[in-house]
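The complex appears here without one of its protein chains, the remainder shown in place.
Right after this comes subunit A.
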Amino acid sequence: MNFKNLKEYLAWLYYQYLLITGIYVLEPWEKSIFNSILFSAIAMVIYTSYVFVPIHVRLALEFFSGIFGDHSSFS
C-alpha cells in the first residue's frame, strides 16, 4: 500500500486494528470501552514494568552473584 503521509498510514493502521480485533462492527461507545480498557491495561503494564522491573533485575543480580560468589569461594 502507498501512503501519502504519516496521518494516512496511521489511519490505515487503526483500521487494521479495528478489523483484526473485530471491534469494527461495534457501536462507538463499545469501541471506546474496548479501547480504554485495552489502553489502560497496556499503560499499566508499561508503568509497572518501568517501576518494578529495575528492582527485580537488581534483586536477581544480587541473588545470582551471591550464589556465584559462594561457589567461587568454596571451590
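Throughout what follows, a contact is a pair of C-beta atoms (placed from the backbone, for glycine too) under 8 Å apart; a residue touches a chain by one contact, two chains touch by 3 or more; residues count from 1.
By definition in this document, contacts and distances are computed from a predicted model.
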Write down which listed name, "Protein fuzzy homolog", "serine C-palmitoyltransferase", "RBR-type E3 ubiquitin transferase" or "Ciliogenesis and planar polarity effector 2", is the UniProt protein name of the chain that is not shown.
"serine C-palmitoyltransferase"
Just name the one of A:Leu19, A:Ala43 or A:Leu61 that touches the chain not displayed here.
A:Leu19
Residue numbers in subunit A that touch the chain omitted from display:
1, 12, 15-16, 18-27, 30, 34
